[in-house]
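Only a single protein chain was left out; the remaining protein chains are all shown in position.
And now, chain A:
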Amino acid sequence: MAPHELRRPFKRPAISDQQRRRDLALIRQTQQRSDSQNRARRLASSLFDLPSHSFPDACQADFPDNVDVGYAIALEQSPELEASSPTVRHLDFVQASKLKGSAARHWFARQLMLTEWMIDVPPNLDRDWYVFARPAGKRCFVVSSNGSTVSRLRNGSVLHHFPSSLPNGARTKEISAPSHVYCILDCIFHEPDQTYYVIDMVCWRGYSLYDCSAEFRFFWLNSKLSETGACNPPSTYHRYRFSVVPIYDCNRIGLHKAYTGGFAFVKDGLLFYNRHAHYQTGNTPLALVWKDELCSQYVLDTDSEGHVPAEQQVVLELQDDGKLTTSDDPPILFGCLEKEIIQKSSFQAGNFLRFSVIDECVRIVDGKLELGDLKFVGKANRARAFADSYSKVFFQYTARHSPLQFQDLIASLDPNLDENSESNDMEMID
(Lines give C-alpha, C1' and ligand atoms only; values in the text may rest on other atoms or scores of the structure.)
Protein backbone atom coordinates (compact mmCIF):
# COMPACT_ATOMS: atom_id res chain seq x y z
CA MET A 1 0.00 0.00 0.00
CA ALA A 2 2.21 2.71 -1.35
CA PRO A 3 1.30 6.39 -0.97
CA HIS A 4 -1.46 7.40 -3.31
CA GLU A 5 -0.78 9.41 -6.45
CA LEU A 6 -2.18 12.88 -6.11
CA ARG A 7 -0.72 14.77 -9.06
CA ARG A 8 -3.31 16.94 -10.71
CA PRO A 9 -3.19 18.30 -14.25
CA PHE A 10 -0.93 21.32 -14.28
CA LYS A 11 -0.85 24.13 -16.84
CA ARG A 12 -2.49 21.90 -19.42
CA PRO A 13 -5.71 22.49 -21.29
CA ALA A 14 -8.32 20.16 -19.83
CA ILE A 15 -9.41 18.80 -23.20
CA SER A 16 -6.96 17.33 -25.66
CA ASP A 17 -7.40 18.15 -29.30
CA GLN A 18 -7.43 14.43 -30.06
CA GLN A 19 -10.47 13.93 -27.90
CA ARG A 20 -11.95 17.00 -29.56
CA ARG A 21 -11.34 15.48 -33.00
CA ARG A 22 -13.10 12.31 -31.85
CA ASP A 23 -15.99 14.27 -30.41
CA LEU A 24 -16.38 16.42 -33.50
CA ALA A 25 -16.27 13.33 -35.72
CA LEU A 26 -19.03 11.81 -33.59
CA ILE A 27 -21.10 14.95 -33.81
CA ARG A 28 -20.65 15.00 -37.57
CA GLN A 29 -21.69 11.36 -37.85
CA THR A 30 -24.71 11.82 -35.61
CA GLN A 31 -25.79 14.85 -37.60
CA GLN A 32 -25.37 13.06 -40.90
CA ARG A 33 -27.21 10.00 -39.65
CA SER A 34 -30.09 12.18 -38.59
CA ASP A 35 -30.04 13.95 -41.97
CA SER A 36 -30.24 10.58 -43.73
CA GLN A 37 -33.10 9.54 -41.48
CA ASN A 38 -34.96 12.74 -42.17
CA ARG A 39 -34.40 12.39 -45.86
CA ALA A 40 -35.77 8.86 -45.78
CA ARG A 41 -38.78 9.98 -43.79
CA ARG A 42 -39.60 12.71 -46.26
CA LEU A 43 -39.54 10.37 -49.26
CA ALA A 44 -42.90 9.30 -50.58
CA SER A 45 -44.43 6.79 -48.27
CA SER A 46 -45.29 3.25 -49.12
CA LEU A 47 -48.72 3.93 -47.76
CA PHE A 48 -49.54 4.99 -51.28
CA ASP A 49 -49.04 2.49 -53.96
CA LEU A 50 -47.96 4.59 -56.89
CA PRO A 51 -46.70 3.51 -60.27
CA SER A 52 -43.21 4.90 -60.47
CA HIS A 53 -43.62 6.44 -63.91
CA SER A 54 -46.01 8.98 -62.52
CA PHE A 55 -42.93 10.65 -61.04
CA PRO A 56 -41.05 12.19 -63.86
CA ASP A 57 -37.53 12.93 -62.78
CA ALA A 58 -37.97 16.00 -60.68
CA CYS A 59 -34.33 16.78 -60.77
CA GLN A 60 -33.65 17.39 -64.40
CA ALA A 61 -31.72 20.58 -64.80
CA ASP A 62 -33.65 22.91 -66.95
CA PHE A 63 -31.06 25.24 -68.37
CA PRO A 64 -31.20 26.90 -71.74
CA ASP A 65 -28.08 27.03 -73.85
CA ASN A 66 -27.91 30.76 -74.09
CA VAL A 67 -27.09 31.40 -70.46
CA ASP A 68 -25.79 34.82 -69.67
CA VAL A 69 -22.32 35.46 -68.34
CA GLY A 70 -23.18 35.86 -64.69
CA TYR A 71 -25.09 32.67 -64.78
CA ALA A 72 -22.26 30.83 -66.49
CA ILE A 73 -19.95 31.91 -63.71
CA ALA A 74 -22.37 30.63 -61.14
CA LEU A 75 -22.41 27.31 -62.92
CA GLU A 76 -18.67 27.13 -63.00
CA GLN A 77 -18.38 27.80 -59.31
CA SER A 78 -20.84 25.11 -58.51
CA PRO A 79 -20.55 22.10 -60.76
CA GLU A 80 -23.11 20.33 -58.62
CA LEU A 81 -25.84 22.36 -60.26
CA GLU A 82 -25.79 19.78 -62.98
CA ALA A 83 -25.95 16.84 -60.64
CA SER A 84 -29.27 15.50 -59.62
CA SER A 85 -29.33 14.34 -56.05
CA PRO A 86 -31.85 16.01 -53.76
CA THR A 87 -29.20 17.28 -51.36
CA VAL A 88 -27.31 18.80 -54.19
CA ARG A 89 -30.23 20.72 -55.50
CA HIS A 90 -31.05 21.69 -52.00
CA LEU A 91 -27.66 23.34 -51.86
CA ASP A 92 -28.33 25.18 -55.08
CA PHE A 93 -30.34 27.61 -53.10
CA VAL A 94 -27.41 28.47 -50.90
CA GLN A 95 -25.45 29.15 -54.04
CA ALA A 96 -28.26 30.90 -55.78
CA SER A 97 -28.95 33.19 -52.87
CA LYS A 98 -25.54 34.69 -53.56
CA LEU A 99 -26.35 35.37 -57.19
CA LYS A 100 -27.09 38.95 -58.15
CA GLY A 101 -29.07 40.72 -60.85
CA SER A 102 -29.87 38.89 -64.02
CA ALA A 103 -28.14 35.69 -62.96
CA ALA A 104 -30.43 35.53 -59.96
CA ARG A 105 -33.48 36.24 -62.08
CA HIS A 106 -32.52 33.58 -64.52
CA TRP A 107 -32.04 31.04 -61.81
CA PHE A 108 -35.15 31.71 -59.78
CA ALA A 109 -37.29 31.85 -62.88
CA ARG A 110 -36.76 28.13 -63.23
CA GLN A 111 -37.44 27.00 -59.69
CA LEU A 112 -41.21 27.29 -59.40
CA MET A 113 -43.47 24.34 -59.92
CA LEU A 114 -45.82 25.47 -62.69
CA THR A 115 -49.31 24.11 -62.90
CA GLU A 116 -50.69 22.81 -66.15
CA TRP A 117 -54.16 23.90 -67.16
CA MET A 118 -56.82 21.27 -66.72
CA ILE A 119 -57.91 20.04 -70.13
CA ASP A 120 -59.37 16.70 -68.98
CA VAL A 121 -60.39 15.64 -65.53
CA PRO A 122 -57.63 13.34 -64.23
CA PRO A 123 -58.72 9.88 -63.06
CA ASN A 124 -59.16 9.30 -59.32
CA LEU A 125 -59.69 12.97 -58.68
CA ASP A 126 -61.34 12.25 -55.36
CA ARG A 127 -58.79 9.70 -54.20
CA ASP A 128 -55.49 11.25 -55.20
CA TRP A 129 -56.04 14.99 -55.37
CA TYR A 130 -56.44 18.07 -53.22
CA VAL A 131 -58.36 21.12 -54.29
CA PHE A 132 -58.08 24.71 -53.10
CA ALA A 133 -59.07 28.16 -54.23
CA ARG A 134 -56.26 30.10 -55.87
CA PRO A 135 -55.89 33.63 -54.50
CA ALA A 136 -55.73 36.22 -57.28
CA GLY A 137 -52.32 37.86 -57.44
CA LYS A 138 -48.70 37.48 -58.28
CA ARG A 139 -47.18 34.06 -58.01
CA CYS A 140 -43.76 34.29 -56.34
CA PHE A 141 -41.04 32.57 -54.39
CA VAL A 142 -40.36 33.93 -50.92
CA VAL A 143 -36.89 33.20 -49.58
CA SER A 144 -35.88 34.05 -46.01
CA SER A 145 -32.19 33.87 -45.23
CA ASN A 146 -29.42 35.84 -43.57
CA GLY A 147 -31.83 38.05 -41.72
CA SER A 148 -33.91 39.23 -44.64
CA THR A 149 -36.73 38.08 -46.85
CA VAL A 150 -36.94 38.46 -50.62
CA SER A 151 -39.87 37.65 -52.88
CA ARG A 152 -39.27 36.99 -56.56
CA LEU A 153 -41.85 36.82 -59.32
CA ARG A 154 -42.23 34.00 -61.78
CA ASN A 155 -39.78 35.73 -64.13
CA GLY A 156 -37.18 35.94 -61.37
CA SER A 157 -37.38 39.67 -60.71
CA VAL A 158 -37.58 40.93 -57.13
CA LEU A 159 -41.03 41.91 -55.90
CA HIS A 160 -40.27 42.87 -52.29
CA HIS A 161 -37.24 42.94 -50.08
CA PHE A 162 -38.47 43.00 -46.49
CA PRO A 163 -38.10 41.79 -42.91
CA SER A 164 -40.40 38.94 -41.84
CA SER A 165 -40.99 36.61 -38.93
CA LEU A 166 -39.99 33.63 -41.04
CA PRO A 167 -36.92 31.78 -39.71
CA ASN A 168 -33.91 34.02 -40.38
CA GLY A 169 -36.23 36.46 -42.14
CA ALA A 170 -35.24 39.56 -40.19
CA ARG A 171 -32.34 40.86 -38.19
CA THR A 172 -33.87 40.70 -34.76
CA LYS A 173 -32.73 39.19 -31.52
CA GLU A 174 -35.86 37.11 -31.06
CA ILE A 175 -35.48 35.11 -34.23
CA SER A 176 -32.48 33.15 -33.18
CA ALA A 177 -31.79 30.90 -36.10
CA PRO A 178 -28.29 29.87 -37.18
CA SER A 179 -27.11 31.75 -40.25
CA HIS A 180 -27.39 28.78 -42.59
CA VAL A 181 -31.08 28.40 -41.88
CA TYR A 182 -33.29 29.51 -44.72
CA CYS A 183 -36.82 28.95 -45.99
CA ILE A 184 -38.35 28.90 -49.41
CA LEU A 185 -42.10 29.31 -49.80
CA ASP A 186 -44.21 29.18 -52.92
CA CYS A 187 -46.68 32.06 -52.56
CA ILE A 188 -49.21 34.28 -54.22
CA PHE A 189 -49.03 37.94 -53.27
CA HIS A 190 -52.55 39.26 -52.95
CA GLU A 191 -52.55 43.04 -53.45
CA PRO A 192 -55.88 44.03 -51.83
CA ASP A 193 -54.91 42.82 -48.32
CA GLN A 194 -51.14 42.97 -48.91
CA THR A 195 -50.80 39.33 -47.86
CA TYR A 196 -48.59 36.51 -49.02
CA TYR A 197 -50.77 33.42 -49.35
CA VAL A 198 -48.50 30.42 -49.03
CA ILE A 199 -49.58 27.69 -51.41
CA ASP A 200 -46.59 25.38 -51.01
CA MET A 201 -43.51 24.88 -48.85
CA VAL A 202 -40.26 24.06 -50.63
CA CYS A 203 -37.67 24.40 -47.88
CA TRP A 204 -38.13 24.92 -44.18
CA ARG A 205 -35.32 25.83 -41.79
CA GLY A 206 -32.77 24.54 -44.26
CA TYR A 207 -34.53 21.22 -44.79
CA SER A 208 -35.56 20.53 -48.33
CA LEU A 209 -39.10 19.40 -48.95
CA TYR A 210 -38.62 18.88 -52.69
CA ASP A 211 -38.80 15.14 -52.39
CA CYS A 212 -41.80 15.08 -50.17
CA SER A 213 -45.29 14.35 -51.31
CA ALA A 214 -47.71 17.24 -51.53
CA GLU A 215 -49.57 15.61 -48.69
CA PHE A 216 -46.54 15.93 -46.47
CA ARG A 217 -45.65 19.42 -47.65
CA PHE A 218 -49.13 20.71 -46.90
CA PHE A 219 -49.11 18.99 -43.53
CA TRP A 220 -45.75 20.56 -42.71
CA LEU A 221 -46.83 23.93 -44.06
CA ASN A 222 -49.89 23.97 -41.82
CA SER A 223 -48.03 22.88 -38.71
CA LYS A 224 -44.91 25.02 -39.15
CA LEU A 225 -45.87 28.37 -40.58
CA SER A 226 -48.03 29.51 -37.70
CA GLU A 227 -45.34 28.54 -35.15
CA THR A 228 -43.12 31.33 -36.40
CA GLY A 229 -45.50 34.23 -36.03
CA ALA A 230 -45.44 34.76 -39.79
CA CYS A 231 -49.24 34.79 -39.80
CA ASN A 232 -49.38 37.69 -37.35
CA PRO A 233 -50.36 41.17 -38.51
CA PRO A 234 -47.53 43.32 -39.87
CA SER A 235 -45.08 45.00 -37.47
CA THR A 236 -41.63 46.63 -37.60
CA TYR A 237 -39.79 43.41 -38.19
CA HIS A 238 -42.58 41.76 -40.13
CA ARG A 239 -43.75 43.89 -43.00
CA TYR A 240 -46.24 41.57 -44.70
CA ARG A 241 -48.65 39.09 -43.28
CA PHE A 242 -48.45 35.47 -44.42
CA SER A 243 -51.47 33.24 -44.57
CA VAL A 244 -52.31 29.68 -45.52
CA VAL A 245 -55.07 28.72 -47.92
CA PRO A 246 -57.61 26.09 -46.80
CA ILE A 247 -56.86 22.87 -48.66
CA TYR A 248 -59.59 20.27 -49.20
CA ASP A 249 -59.72 16.64 -50.18
CA CYS A 250 -61.09 16.69 -53.69
CA ASN A 251 -64.44 15.09 -52.95
CA ARG A 252 -67.87 16.57 -53.46
CA ILE A 253 -67.75 18.63 -50.28
CA GLY A 254 -64.20 19.82 -50.82
CA LEU A 255 -64.90 20.84 -54.38
CA HIS A 256 -67.97 22.79 -53.38
CA LYS A 257 -66.21 24.54 -50.54
CA ALA A 258 -63.34 25.59 -52.73
CA TYR A 259 -65.58 26.59 -55.61
CA THR A 260 -68.37 28.45 -53.83
CA GLY A 261 -66.87 29.20 -50.42
CA GLY A 262 -66.05 32.74 -49.32
CA PHE A 263 -62.42 33.52 -48.59
CA ALA A 264 -60.44 36.48 -47.33
CA PHE A 265 -58.95 36.79 -50.79
CA VAL A 266 -60.28 37.31 -54.28
CA LYS A 267 -60.46 33.94 -55.98
CA ASP A 268 -58.78 33.20 -59.28
CA GLY A 269 -59.74 29.66 -60.18
CA LEU A 270 -59.12 26.37 -58.44
CA LEU A 271 -55.85 24.54 -57.99
CA PHE A 272 -55.65 20.76 -57.96
CA TYR A 273 -52.57 19.07 -56.48
CA ASN A 274 -51.88 15.36 -56.69
CA ARG A 275 -51.22 14.36 -53.11
CA HIS A 276 -48.37 11.99 -53.97
CA ALA A 277 -46.44 14.31 -56.25
CA HIS A 278 -43.09 15.78 -55.27
CA TYR A 279 -42.29 19.42 -55.79
CA GLN A 280 -41.11 19.50 -59.36
CA THR A 281 -39.64 22.57 -61.00
CA GLY A 282 -41.22 23.60 -64.29
CA ASN A 283 -44.52 22.42 -65.74
CA THR A 284 -46.11 19.40 -64.17
CA PRO A 285 -49.32 17.51 -64.93
CA LEU A 286 -49.55 16.65 -61.22
CA ALA A 287 -50.62 20.20 -60.33
CA LEU A 288 -53.49 21.67 -62.32
CA VAL A 289 -55.40 24.91 -62.56
CA TRP A 290 -59.01 25.22 -63.60
CA LYS A 291 -61.16 28.32 -63.95
CA ASP A 292 -64.60 29.40 -64.95
CA GLU A 293 -66.37 32.74 -64.90
CA LEU A 294 -67.85 32.12 -61.47
CA CYS A 295 -64.61 31.59 -59.65
CA SER A 296 -62.29 33.83 -61.63
CA GLN A 297 -62.28 37.24 -63.27
CA TYR A 298 -59.53 36.12 -65.60
CA VAL A 299 -60.74 33.05 -67.42
CA LEU A 300 -59.83 34.30 -70.86
CA ASP A 301 -56.38 35.75 -71.47
CA THR A 302 -56.09 39.47 -71.90
CA ASP A 303 -53.78 41.32 -74.26
CA SER A 304 -51.22 43.89 -73.18
CA GLU A 305 -53.97 46.53 -72.72
CA GLY A 306 -55.97 44.24 -70.46
CA HIS A 307 -58.76 43.58 -72.96
CA VAL A 308 -59.93 40.16 -73.99
CA PRO A 309 -59.15 40.06 -77.71
CA ALA A 310 -61.69 38.79 -80.18
CA GLU A 311 -59.39 36.01 -81.26
CA GLN A 312 -57.39 33.79 -78.96
CA GLN A 313 -53.75 34.87 -78.74
CA VAL A 314 -50.74 32.69 -77.97
CA VAL A 315 -47.14 33.49 -77.10
CA LEU A 316 -44.58 31.10 -78.59
CA GLU A 317 -40.83 30.88 -78.48
CA LEU A 318 -38.81 31.22 -81.66
CA GLN A 319 -36.20 28.49 -82.10
CA ASP A 320 -32.94 28.55 -84.15
CA ASP A 321 -34.54 26.77 -87.05
CA GLY A 322 -37.58 29.06 -87.15
CA LYS A 323 -39.87 26.68 -85.27
CA LEU A 324 -42.42 28.20 -82.91
CA THR A 325 -42.81 26.22 -79.72
CA THR A 326 -44.46 26.17 -76.31
CA SER A 327 -42.63 26.32 -72.98
CA ASP A 328 -43.15 22.61 -72.35
CA ASP A 329 -40.30 20.19 -71.92
CA PRO A 330 -39.95 18.82 -74.54
CA PRO A 331 -41.40 21.82 -76.43
CA ILE A 332 -44.53 21.32 -78.52
CA LEU A 333 -44.39 22.63 -82.07
CA PHE A 334 -47.24 24.98 -83.06
CA GLY A 335 -45.86 26.53 -86.21
CA CYS A 336 -42.89 27.69 -88.15
CA LEU A 337 -41.53 31.05 -89.24
CA GLU A 338 -40.08 31.34 -92.78
CA LYS A 339 -36.37 32.07 -92.92
CA GLU A 340 -36.89 35.16 -95.02
CA ILE A 341 -39.26 36.66 -92.48
CA ILE A 342 -36.76 36.04 -89.72
CA GLN A 343 -34.00 37.65 -91.76
CA LYS A 344 -36.10 40.69 -92.58
CA SER A 345 -37.16 41.16 -88.99
CA SER A 346 -34.98 41.69 -85.94
CA PHE A 347 -36.11 38.41 -84.36
CA GLN A 348 -33.60 36.14 -82.73
CA ALA A 349 -33.85 32.63 -81.44
CA GLY A 350 -35.29 32.74 -77.94
CA ASN A 351 -37.63 35.67 -78.62
CA PHE A 352 -41.23 35.33 -77.50
CA LEU A 353 -43.69 36.21 -80.24
CA ARG A 354 -47.42 36.81 -79.98
CA PHE A 355 -49.82 35.36 -82.52
CA SER A 356 -53.57 35.27 -83.08
CA VAL A 357 -55.22 31.91 -83.52
CA ILE A 358 -57.40 31.50 -86.58
CA ASP A 359 -60.29 29.38 -85.37
CA GLU A 360 -60.97 27.84 -88.77
CA CYS A 361 -57.47 26.40 -88.94
CA VAL A 362 -57.57 24.73 -85.52
CA ARG A 363 -57.93 21.00 -85.41
CA ILE A 364 -58.05 18.39 -82.67
CA VAL A 365 -56.43 15.18 -83.87
CA ASP A 366 -56.42 12.17 -81.52
CA GLY A 367 -57.02 14.49 -78.59
CA LYS A 368 -54.08 16.68 -79.61
CA LEU A 369 -54.50 20.33 -80.44
CA GLU A 370 -53.08 21.61 -83.74
CA LEU A 371 -53.30 25.36 -84.36
CA GLY A 372 -52.57 25.43 -88.10
CA ASP A 373 -51.85 28.88 -89.51
CA LEU A 374 -51.22 31.73 -87.09
CA LYS A 375 -51.43 35.47 -87.50
CA PHE A 376 -48.41 37.40 -86.16
CA VAL A 377 -49.35 40.13 -83.69
CA GLY A 378 -46.04 41.35 -82.33
CA LYS A 379 -43.25 40.71 -79.87
CA ALA A 380 -44.39 39.72 -76.41
CA ASN A 381 -43.86 41.83 -73.32
CA ARG A 382 -40.14 41.97 -72.38
CA ALA A 383 -40.81 40.88 -68.82
CA ARG A 384 -41.90 37.48 -70.01
CA ALA A 385 -39.65 34.58 -69.15
CA PHE A 386 -41.66 31.83 -70.80
CA ALA A 387 -43.78 31.08 -73.82
CA ASP A 388 -47.30 29.75 -73.20
CA SER A 389 -47.56 26.09 -72.30
CA TYR A 390 -49.45 23.64 -74.44
CA SER A 391 -52.05 23.06 -71.76
CA LYS A 392 -52.69 26.76 -71.44
CA VAL A 393 -53.23 27.19 -75.15
CA PHE A 394 -55.53 24.19 -75.15
CA PHE A 395 -57.47 25.37 -72.10
CA GLN A 396 -57.91 28.84 -73.59
CA TYR A 397 -59.16 27.26 -76.79
CA THR A 398 -61.73 25.07 -75.05
CA ALA A 399 -62.74 27.94 -72.77
CA ARG A 400 -63.79 29.83 -75.86
CA HIS A 401 -65.60 26.91 -77.49
CA SER A 402 -66.65 24.09 -75.16
CA PRO A 403 -65.38 24.78 -71.65
CA LEU A 404 -64.78 22.08 -69.05
CA GLN A 405 -67.47 22.88 -66.52
CA PHE A 406 -67.78 22.48 -62.79
CA GLN A 407 -70.48 19.86 -63.34
CA ASP A 408 -67.93 17.86 -65.34
CA LEU A 409 -65.64 17.87 -62.31
CA ILE A 410 -68.44 16.73 -60.03
CA ALA A 411 -69.52 14.09 -62.48
CA SER A 412 -66.05 12.59 -62.57
CA LEU A 413 -66.08 11.79 -58.85
CA ASP A 414 -66.38 8.12 -58.04
CA PRO A 415 -69.94 7.68 -56.70
CA ASN A 416 -68.93 4.56 -54.74
CA LEU A 417 -66.25 6.40 -52.89
CA ASP A 418 -68.65 9.13 -51.99
CA GLU A 419 -71.28 6.71 -50.85
CA ASN A 420 -68.94 5.41 -48.18
CA SER A 421 -67.69 8.62 -46.82
CA GLU A 422 -70.27 11.28 -47.56
CA SER A 423 -73.47 9.36 -48.32
CA ASN A 424 -75.82 12.12 -47.16
CA ASP A 425 -74.25 14.77 -49.26
CA MET A 426 -74.32 12.61 -52.30
CA GLU A 427 -78.05 12.12 -52.09
CA MET A 428 -78.67 15.76 -51.55
CA ILE A 429 -76.72 16.72 -54.61
CA ASP A 430 -77.98 13.96 -56.84
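Just so it is clear, a residue touches a chain if its C-beta (ideal position, glycine included) is under 8 Å from a C-beta of that chain, and two chains touch if they have at least 3 such contacts; residues count from 1.
The definition used in the following text is that contacts and distances are computed from a predicted model.
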item	value
Chain excluded from display, named as in UniProt, from "Transcription initiation factor TFIID subunit 2", "AP-5 complex subunit beta-1", "Transportin-1" or "Response regulatory domain-containing protein"	"Transportin-1"
Among A:219, A:347 or A:406, residue touching the chain not depicted	A:219
Selected from A:17, A:305 or A:366 as touching the chain missing from the view	A:17
Residue ranges of chain A at the interface with the undisplayed chain	1, 3-4, 6-11, 13, 16-18, 21-22, 24-26, 28-29, 32-33, 36-37, 40-41, 43-47, 77-80, 91, 94-95, 179, 216, 219, 223
